[in-house]
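One chain of protein is taken out of this complex; the other chains stay put.
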Amino acid sequence: MISLNLVLFISSLMFFIGVAGVLIRRNLLIILMSIELMLNAANLNLIAFARQSGTVDGQAFALLVMGFAAAEVAVGLALAVALYRRKDTVQADDINLLNG
Amino acid sequence: MTSVILIPLIPLLGFLINGLMGHRLSRGLSQVIACSTIASSFVLSLIWFTRVLASPDHRIDLVVGEWMSVGNLQIPFGFVIDALSSVMLLVITGIGLLIHIYSVGYMHHEKGTARYFAYLNLFVFFMTLLVMSSSLPFLFVGWEGVGLCSYLLIGYYFETEEAPQAGLKAFLYNRVGDVGVLIGMMTLFLIFGTLTIGDLLQQVSQLRPETHFGLITFATLMLFIGCTGKSAQIPLYLWLPDAMAGPTPVSALIHAATMVTSGIYLICRLAPLFVLTPITLHLIAWIGVATALFAATMALFQRDIKKVLAYSTVSQLGFMFLGLGVTGFSAGFFHVFTHAWFKALLFLGAGSVIVALHHEQDLFKMGGLREKLPITFYTMLIGALCLMGFPGTSGFASKDEILYLTYLHSPTLWGFGVLAAICTAFYTARLMVLVFAGKPRDLKIFDHAHESPKWITIPLILLSLGALLAVMFGWPESFGGHNTIAVWLHSAITYGQTAEQEAHTLIPTLAWTLALISTVLSLLSAGIAWKLYSKGLSWEEGFERKCSRTYQILREKYFVDQGVMALIINPFFFLGKVFWKLGDVIIIDGIGVNLPGALTRVMGDLGSHLQTGRVRNYTLLSVLGLLGLLMLLLVARI
Partner (left out) sequence: MMPSFVQSLWTALWQDAPLVQAPFFLIGIASLMLWPGDLLIPRDQKRRWSLFTQIILGITLYLVVVTPHRSGFSNMFRIDTMTQAFQLICTVATLATVVLSKKLLDLMNEHTVEFYTLLLFTLSGMLLLCGATDLVTLYFSIELMALPIYVLVGYFRDQERGIEAGVKYFLLGAFSSGIMIYGISLLYGATGGTTTNFEGLSTALVAAMDARGTMVTLGVLMVLVGMAFKVAVVPFHMWTPDVYDGAPTPITAFMASAPKAAAIFAFAKVFGVAFHNIPNVWTFGMEYMAAASMILGNVAALRQQSMKRMLAYSSIAHVGYMMLAILSNDPNLSIRSFSGVQSLWLYIFAYLFMNFGAFAIITFLQGKGEGERIDDFRGLSQRNPWLAFAMMLFLLSLAGIPPLIGFFSKFILFKMALERGFVVLTVIAVLTSAVSAYYYLGVINQMYFRSSTGKDSLKMDRMTGVLVSVCALMVLLGVSASGWLIDIVDKIKL
């Protein structure tokens, strides 16, 4: 049996890698993947705690989150494509028309 | 009974017609609408005045409905008509009517007067609302509304550079005061659980005066801050002289007769509350006398005819606050009443001079206009005598009553008051002599001068009659008269409660002696001014040469505007530059004119510099925000 603390450790590691990716990387697609990593960190937690308590609530929630992650990626990719068509770039730093 | 609602509503109707359809109406029609709405309000005010006179306790409370009601806060849509408000109503609609008529003549050459009359009507609407309302939030509606109208009317000549700026300045200084009123109001609600004036004062009558600095003192102090904003007292007086950028009838109505006195009205309305807080009253008296003296000295050497009158207004408002501060509420309010007449008269007279000289406002270019403008001269003379406190005039009655009460309170205060009165006499005489006596100093202007049309002179004559007759209402008892208005105001000021706040000792000999001293000194200083200026400008020029420093200080109004700029605005800009744009010139409109604006603009830079437009900076900032929240929590735990 894997201890809960280990799960927590791994999930927090995943979460912070995700956050760092969002902060550091410039490519929109990689930022998108980093956000997915953050969501999956949460999923790991949810499933682990659901198993611990012996209920299925957390697992159902994790499924829901996965569904939304997929929808989010669909919208995100669509926006990235629209951006690429318009500006020939998917670099986050290249979009700074609106400021001030 | 409900016809009282019509007093504000009819001008509102006039505003709606002129404001929304004005561009389709003919010039004459929009003027007729504006004047007739005020005239009907005036008639209604007269009717209600007599009704209140006849009613047994001189007060009529009307609750039309509920305005707002939230949980434990109930605010009625109600009016109170008593001596205080009905006199104010008469002043607002009466003088307002004369000024509307005057405006027809004065704005003759302007285009688009429908807008002007619409604003003026709107002002009357809000001002009547202010004085009639029976609850503080409702009063605050009028309070903000008149500020808005004042802003719109000061900025009326929007082609000029300074008018919109001055309007903005007025509004912002007033906003600072409004914060005080709002906080004061909320504090009162916390203490008493009601904001209806009647209920509030009912509870107040059961309390003992607060000798230490308590909650009630805090509340009254906050309200007084609001009054300093609206009534142009130290430290928030800076906007009123600038407000003269508006049309002259507006200066007469709003910035002399009515709106600027609403601070005094508010304190009179809540007199039993203020009586509980001697600390605040003390402060009011000192601020009042300081403003009276300070502004009077600033008026001494102004060259712009309207600026002299503006500082004079600030100074006279100071006298009124002095009266309130020494618990002479009805004396202070009586001065509001008399001052409304003679100051409106003086302003309109000045307007008549300005029109006659084709918009020349420089005193040094006038002179010898007595023959050319006889009606203007004689009416303005009456106003000037009242302002100086010539024995027998209304100004004498009200001002010397205040000074007498001040002496009973503290001879030091009285001394300062007399000093201010002496300055008043001096600059009034200087103004009159420079305009009307002596030889014309600018022949080109002089030759084109002509007496103003009837639209202008008739209101002048009526106002001077009012200024003369006002004295009949309130010859002070200390001078052996029967002070009708004070007796009558007493019921309103105490709000039907029995209280001793107005029982002043009567010592006729003392009163006469004091009046004699101040009058003789004032007349002496007026005589000196007469002597010095009847020979032309030579004395003032000599004075300028010999005492250039004193003269400069007085002319430049003690450099307060410049001081605000140097001490507060410039350092801020220095910092702003160092932080954000080294070497980059930050241009703001009206440096020195807009203190709050300048302050906040520099901070605004700070805000929008964070907004780089880059997503990654935003995400970084939010992660920092999360960490910041954690830090806060840790700090709070320790």
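We call the chains A and B, going by the order they appear; numbering starts again at 1 in every chain.
The rule is short, and it goes like this: a residue touches a chain if its C-beta (ideal position, glycine included) is under 8 Å from a C-beta of that chain, and two chains touch if they have at least 3 such contacts.
What you see is a predicted model, and the numbers here were worked out from it, not measured in a lab.
Under the touch definition stated at the start, the shown chains contacted by the missing one in the entire complex are A, B.
When the full complex is taken into account, the listed residue touching the unshown chain is B:Gly167, out of B:Gly14, B:Gly167, B:Pro241 or B:Gly349.
Across B:Leu73, B:Leu469 or B:Cys547, the residue that sits in touch with the chain not pictured is B:Leu73. Across the entire complex, the residue among B:Val52, B:Val104 or B:Leu152 in touch with the chain not shown is B:Leu152. Seen across the whole complex, the unshown chain contacts subunit B at 19-20, 22-23, 65-73, 77, 115, 137-138, 140-141, 144-145, 148, 151-152, 155, 158-159, 163-164, 167-168, 171-172, 175-176, 178-179, 182-183, 186, 189-190, 596-597, 600-601, 603-608, 610-611, 613, 615, 617-619, 621-622, 624-626, 628-630, 632-633, 636. In the full complex, subunit A touches the omitted chain through residues 4, 8, 11, 15, 18-19, 22, 28, 31-32, 35, 38-39, 41-43, 45-46, 48-53, 55, 57-58, 60-61, 64-65, 68, 71-72, 75-76, 78-80, 82-83, 85-87, 92, 95, 97-100.
Assume only the chains that are shown with their structure count from here on.
With each centre defined as the average position of its C-alpha atoms, the distance from subunit A to subunit B rounds to 63 Å. Contacts from subunit A toward subunit B in the complex involve residues 19, 22-23, 26, 92-93, 95-100.
For subunit B in complex with subunit A, the touching residues are 608, 611-616, 619-620, 623.
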